[in-house]
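A protein chain is absent from this complex, but the other protein chains hold their places.
Naming follows writing order (A and B), and every chain is counted from residue 1.
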Amino acid sequence: MSETGPAPSGKPQVRSSNCPSCGAALSLRSFGQAVTVVCQSCHSILDAQDPTLKILQTFQVAVGEDPPLIPLGTRGTIRGTTYEVVGFQRRTIRVEGIPYSWHEYVLFNPYKGFRYLTEYNGHWNDTSILRSIPAVSPGKSSLTYLGETYKQFQSANASTSFVLGEFPWQVRVGETADVCDYISPPRVISSEQTGKEVTWSMGEYIAGRDIWKAFKLSGDAPTPIGVYENQPSPMSEAVSATWRMVFVFAVALIVLMSVFYTFSRDEAAFEDGYTFDTNTTGEASFVTDIFELKGHTSDVVLTTTAELNNSWLYVNYALINQDTGHAYDFGREVSYYHGYDSDGFWSEGSTKDSVTVPSLPPGHYYLRIEPESDPHHGSIPYSVSLRRDVPQLSFFALGALGLLIPAIVLTWRSISFEHMRWAESDYGGAPDDGSLLSTVENAVDSVKDSMSGDDE
Amino acid sequence: MTQPTANCPNCGAPITFRWSASVQTVCEYCKSILVRTDVDLKKVGQVADLPPNPSPIQIGTEGVYGHRAFVTIGRIVYEYDQGGWNEWHLMMNDGTSGWLSDAQDEYAVTFAAPGRKLPGECKIGQDYSWDNCTYTVSTITKAHYRGVEGELPFQYWDKSDVVFVDLMTSTGRFATIDYSDDEPVLYLGESVDFDNLKFKNLRSFEGWS
Partner (left out) sequence: MIRSMFLIYGLAVLAAVSLAEYRGWSLDRVDEVLNVPKSVRDNPGSYRSVYSSYHHYTGGK
């Protein structure tokens, strides 16, 4: 620029004007970038590039129009750039005859251009036009963009049902476009086709409260209803992290098991054999000699073994601490029946029974034993053995279960969330692509089919 | 960099060329379109009033593309049914000429790519391959020339309807075939973000810092 040139053109100004149709005041905030502008009062669509604001279309607004949640002219900061809301439109699709509408806000920054916010049922997306073409799979069921795969979610024909403010394209009420959405939560890539030209855009899910914060709006953002196509699952990250931790804890559990199995005493503390004469009447109880339980406070496994032949033996036990008078009292049954029938040999019960007595401090103990059985059924030989400090598998199994349950619950909730997401799609459920969700859905469907089949 | 000076043959105002290879310029004062001959400047036309420029870029805006700094020294203004756009003529710091297309603040930088076979007519969705890259026709725009400003590397004024074919790729590369002359001209380049161009000396807008 020569040093002594004419004064450069003045700073671009917001242009104020009047609607040629109804005379209402209009302002054009996009410094000449808008192609159309809508009069707020009479809803005439005007040519924003024409100094006389030629009327392009007028439309009737049905009673009950919804005003934009972010008023035109509001400024907010998205991704570090301040934008001003200059336009608003409502677009409608029909699925099985039922209309579904969403809203789009046109955001403008004089340096960075235009951006869009879409809103449906309280779900918001920050959308911008793509400058590269995604690679669509041959069957159009998915596409890849920047190394990410997006799954086809919904195709529909969208028509513009309401407009307000300024637009960088020739908007008309009633204009239609074929829209197709491909999702990879939290992103969605949409293709929009009018005639032969296809425009690609990418949206990223953004929470209503972040919009309210960005635009400093009063009140609260509308509560989102249902699950939106690209709404990020609050759980998917947590699910894989949780299963990873389950794996680590399972390994720790196995290590723990080996430690306990190695270092527990698992030694015989007492063993003796007796015979119970079922013919005798009178006091059947007796006490054993005193024996010692060694080591730290731990369990004792008492095993009753009886030579039974189609009979039963019930033994009342009391394991009594000679020093403290503290005892554990319990009864155990052994029964064993067998025979032959048309299917061959059968047997029921067992000749052995074991019970774990908990947390016995070391010391001197004895057993008080009182056997019972059917009277006058002969003699039953039996033996009683005690093992001290025996590791138990049951607690490790419970521990494993305890670790699995939250992971399973979390996985179930995540699957339900995804199921709700895909219920809104063209497919009515997850696409049959071998994912866990589609496998679960197929299983549930086949169970339902077999159940309803029974009714007929 | 030579800065030859001359005087406007129409109004006598001093004309400076920032770029030695400029073929045409516009007198800032009287808006005459001037073409450089060996000896002096010849007036070939007049620029009608340009519409107000909505772009943040102006003649004199500086920036960086890749490793090369540039200065905006000229522009061509087009209009079509979706509004207008500017093709800014960039003088790169290595002396080459580049173009910054600026349509509703969407930016792309391209450079003339001669010597390639170009189709006579295009259809949307057709693929072409240049320099190991596949370009797909995305838009065919019928525009009309609206005006010029500043220095251009060729003679360009008073064009009637012109056809531009835009091509996009899967990697952000971008191409335009300019059908405004008898021979189509190919420009190859890429879409760029405003921030990556590190602009200086932009216009400011009322109400925006």
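Here, a contact is a pair of C-beta atoms (placed from the backbone, for glycine too) under 8 Å apart; a residue touches a chain by one contact, two chains touch by 3 or more.
The structure presented is a predicted model; accordingly, all values stated were derived computationally and were not measured.
Taking the complete complex into account, the chain left out of view touches A.
Within the complete assembly, A:L360 is the residue of A:C180, A:L360 or A:I415 that touches the hidden chain.
From the options A:P51, A:P99, A:G226 or A:G331, the residue with contact to the chain not on display is A:G331.
Touching residues on chain A toward the chain that is not drawn are 235, 238, 241-242, 245-246, 249, 252-253, 256, 260, 264, 283, 285-287, 296-300, 312, 314, 316, 318, 320, 322, 325-331, 333, 335, 337, 355-360, 366, 368, 370, 372, 374, 389, 391-392, 394-396, 398-399, 402-403, 406, 410.
What we mean here is this: only the chains that are shown with their structure count from here on.
Look at where the CA atoms of chain A average out and do the same for chain B: the two points lie 52 Å apart.
Considering their complex, residues 1-2, 4-6, 8-9, 11-14, 30-35, 49, 82, 109-114, 129, 131-135, 145, 168-170, 196-198 of chain A touch chain B. The touching residues of chain B, when paired with chain A in their complex, are 14-16, 28-29, 51-54, 56, 58-60, 79, 81-84, 104-106, 108, 124-125, 136, 138-139, 168-172, 174, 191, 194, 202-208.
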